[in-house]
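Missing here is one protein chain; the remaining ones are kept as they sit in the complex.
Chain nomenclature is as follows: A, B and C, assigned in order of appearance, with residue numbering initiated at 1 for each chain independently.
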Amino acid sequence: MRSFFSALLRSKAGLFGWIILSIFVLAALLAPVLGLDSPVRGSLSARLDPPTWTGLFSPGPHPLGTDQLGRDILSRIIYGSRVTLAVAAAAVILGGIVGVGLGIVAGYFRGMTDRILMRLVDIQLAFPLMLLALLVVAALGPSLRNIIIVLALTSWIRYARIIRGQVLAVREREFVQSARAIGSGTLRIMFRHILPNVLTPALVVGTLELARVIIMDAALSFLGLGVPPPAPSWGRMLADGRTYLSTAWWIVTFPGLAIVLTVLSVNLVGDWLRDYFDPKQRGLK
Amino acid sequence: MIRYLLGKLAESAIAIWGVVTIVFFVTRILGDPSALLLPIGASPEEMARLQADLGLDQPLFLQYLSYLGNIATGDFGQSFQFGRPAMGVVLERMPATMELAFTALILGTLLGVVAGTIAALNRGRLAELVVMLFALLGQATPVFWLGIMLILFFAVDLRWLPTGGYGTPAHLVLPAFTLAVFVSASIARLLRSNLLDVLKEDYVRTARAKGLMPRVILVWHVGRNALIPVVTMIGIIMGELLGGSVVTETVFSWPGVGRLIIQAIETKDFPVIQAGVALIAFIFVVINFAIDLLYGLLDPRIRERR
Amino acid sequence: MTAPLLEVKNLSVVFDTEGGTVHAVNDVSYTIEAGETLGIVGESGSGKSVHVLAMLGLIPRPPGRIVSGSVLFEGRDLLKLSEAELRNIRGGRIGFVFQDPMTSLNPVLTVERQLIEPLTRHEGLSRRKARERAVELLDLVGIPSADRRIGQYPHQFSGGMRQRVMIAIGLACSPKLLIADEATTALDVTVQAQVLDLVRDLKKRFGTTVIWITHDMGVVAGLADNVQVMYGGRIMERGPVRSIFKQPHSAYTWGLLRSLPHGETRLTKRLYQIPGQPPDLTEPPVGDPFAPRNPFATPRCFTETPPLRQIEGMAPGHQVAAWYDLPALLAAEQGTER
Partner (left out) sequence: MTRPTSATSSADAPLVSVRDLTKHYGGGRGFLGASKFAVKAIDGISFDIAPGETLGLVGESGSGKSTTGRVVLQLESPTGGDVLFRGQSLVGLSPRQLKPFRREMQVVFQDPYAALNPRMTVGDFVAEPLIVHKLAKGSERADRTAELFRRVGLDPAFMKRYPHEFSGGQRQRVNIARAVAMEPSFIVADEPITALDVSIQAQIVNLFQDLQESLGIAYLFVAHDLSMVRYLCHRVAVMLRGRIVEMAPTEAIFTDARHPYTRALLSAIPVPDPDIEANRRHLAYDVDANPPAPDAALREVGPDHFLLA
């Protein structure tokens, strides 16, 4: 654990990523106790108020301004992050469990199982993910649960492909052969020998997927196929704000910045994790 | 090589079959279009007649078979919305989509290759930092938000460029540049890390031990090997560009297939959805097939496998 | 007596890593005469390859760093040359053969391309001329139907044939010095024997000076005129091959030779084993690096680094870095056993 923190302190980018991500997660968790305005109920008298600090006329204490219904944008961003982060995390974990599981099964048993699974992956890869997500959400209807399922559906393939490749390599490693030579059962080999050795790549894929899924979630909301209102969502805030582009720039600017910062910090954390776990990079720098 | 090609061709065919199958079943879940096509208050008999016309009264499996048979000839049925063959409607919109995607791809790839190379060759210097910062931000920025911001700045505030629409080169600038940022960010990052990896290879040391000029080493020994994974990346990016067209085209009011599909989903225009998605997937598969070919040309070891 | 072809003086190389500074090469000095074959023996981490790569600018910098020393080659200090000047020497005056012919040849370029590169670069040959010469070279290193095979890619050659291609590349510009780094380690024994025969033959025909870096005492015995044994980044012992093998004066050389079976069977005796583990070069031991594993070590071995000195009564050039007198100690030991 000590080496974890000392390695973190040595990487400025990694540290930056962790800090930003922690701030977002904390804000999301603590949203109800932060004394924010309601994210769903606005006041019509406060419609399209500019951010306080711009020095323009702004009656209410709205640090990032208000939207067309007079709702506080900061509050909506923070409450929106609850939805976005929860949806993205759930989707990535769900996709990860399915993808890692199938990847291990395909890589370990090879043969027919592997061939069928990989064909399935190929088919899905031939389908641009955004189109797939769009179609399925349109078919199932945009509910919280369906969005998570759809995002997980676009996510499992990358895990499965990468983990399968890793397992194919690990299963040829001699310690796996050795485990078979002492008579270990299949489950023991999978859980004690293979799984621990593919968790690191799975974690790295997970962060990359988290970043991708956050953007895709926002894109679906932007198209009106995200988590339905009144729950605040970054993507819909962008879509709504487009109408007021020439009069109220803050409505689209700040939710977008929130997406960029979140995705950036997740990517930085992912890169850092990969470097941290890669023994080739450790020691030699 | 022939065997490699045949294998890839078979994989592509299976992929296309898979895609059209998914499209068929998913659109069936979307709902019954006959309710939308008839005026409110139509009688059940009229409804039944329409369903029979559309073949919707048959068992799902038979519908699927006739669907497969029809699309093999490019027939996706009549668009409910436009009353014309769906494929025709989609094909009309295709040039706009391809124009945008390819402009962005070419622009972004050039930019990404240059930036990635600069970053790798300037390890630890300011140039690397700048490129990596740009690349990280470019990857983290959703295309639709970047698009809106650029519209806000260049179209709304400065009024240099149109906010959206299609036709003149000026219309192409903002959307193409927006997508190119995303493309170049991915390519720059990948190429940089590939270059750094390849520079560590034994054969690069051999090339240096031969006293070759750095330019020769970079182009012949490093570049070619580092570009091979970038070629694969271009395939993935193409998928994102084509799939992402639904979003980009909405932002820039670009009259391509993406926007058409969104409209079709809103109006439950099944044939158009099916034709649009199938065509995009088909183009994507063809592009990936071309990329596999290129891959085989770049890497002699691939040609003999399989 | 003419000046030596290569003269290394006080060369030290370090690597800066997160775990600390690795002292890979420590104060190494030696000379090579023209026409000589020097075998440099050592195990991984002994500095045998690193110091040679370092003096020709072939280690990655950073993390590698040359701390001190000079390397005179044909009268010029290689360490003071610019990268451009070094480039003119590498591949031209000095040729290389690396360990693993699988990874040392570029997989996506034809053998022709890789073989004519040094010729067009250093000899200024036209592509056509260079190709003719390249075919001759492949012929020379014993690749059958060279004219046809030159257009193939490395993966289409067997391991031994690939290493012959590497040798052809190393010899392309008739270098004064050929450096072979574990050039036969990745090969099967029978293939190794063929490659060694080839090198011996080429040496005889062209009088090339060779540095042959290996961990295999047997290979050195058959190939080298002089041997240099390295351990922990230092030269432990060097001298004419016969003198070293017949009467080693470093406990490390002695231990290595004794730990190899010399055609005996198990029933005759137990193998001598060098105790302990190789040193950690982030904290190089004070004094003689081999001292912690040396049963003959004296207290001085742990405090003071022994200099390389000529051994009295041995062949000229037989030098050892040791504070103890190994033959005397061994004789005494045998005396007590009896």
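Here is the rule we use: a residue touches a chain if its C-beta (ideal position, glycine included) is under 8 Å from a C-beta of that chain, and two chains touch if they have at least 3 such contacts.
Not measured: the values here are computed from a predicted model.
A.B. asks: Which residue, C:A34, C:V67, C:L257 or C:L329, contacts the hidden chain when the whole complex is considered?
C.D. replies: C:L257
A.B. asks: Just to verify: which one of C:E18, C:E85, C:E136 or C:D188 makes contact with the chain not shown?
C.D. replies: That would be C:D188, which touches the missing chain.
A.B. asks: Among C:A84, C:L271 or C:A328, exactly one should touch the missing chain; which is it?
C.D. replies: Residue touching the chain left out of view: C:L271.
A.B. asks: For chain A, which residues lie in contact with the unshown chain of the complex?
C.D. replies: 173-175, 177-186, 188, 192-193, 196-197, 279
A.B. asks: Which parts of chain C face the unshown chain closely enough to count as touching?
C.D. replies: 43-44, 159, 188-194, 196-197, 215-223, 241-242, 245, 252, 255-257, 259-266, 270-275, 277-278, 293
Convention: only the chains that are shown with their structure count from here on.
A.B. asks: Once you count every C-beta pair in contact for both, which comes out on top, B-C or A-B?
C.D. replies: A-B
A.B. asks: Taking each chain's centre as its mean C-alpha position, how far apart are chain B and chain C in Å?
C.D. replies: The answer is 53 Å.
A.B. asks: Averaging only over C-alpha atoms, locate the centres of chain A and chain B and give their separation in whole Å.
C.D. replies: Result: the chain centres lie 22 Å from each other.
A.B. asks: Spell out the part of chain A that touches chain B in their complex, as residue ranges.
C.D. replies: My answer: residues 119-120, 122-132, 134-136, 138-140, 211, 215, 218-219, 222-223, 238, 241-242, 245-246, 249, 252-253, 256, 259-261, 263-264, 267-268.
A.B. asks: Flag every residue of chain B that touches chain C in the complex, lowest number first.
C.D. replies: Checking each residue of chain B against chain C gives 200-203, 205-213, 216, 220-221, 224-225, 228, 298-301, 304.
A.B. asks: Along chain B, where are the residues that touch chain A in the complex?
C.D. replies: Residues in contact with chain A: 11-12, 14-19, 22-23, 26-27, 29-30, 136-137, 139-142, 144-145, 148-149, 151-152, 156, 239-240, 242-244, 246-247, 250-251, 261-262, 265, 273, 277, 280-281, 284-285, 288.
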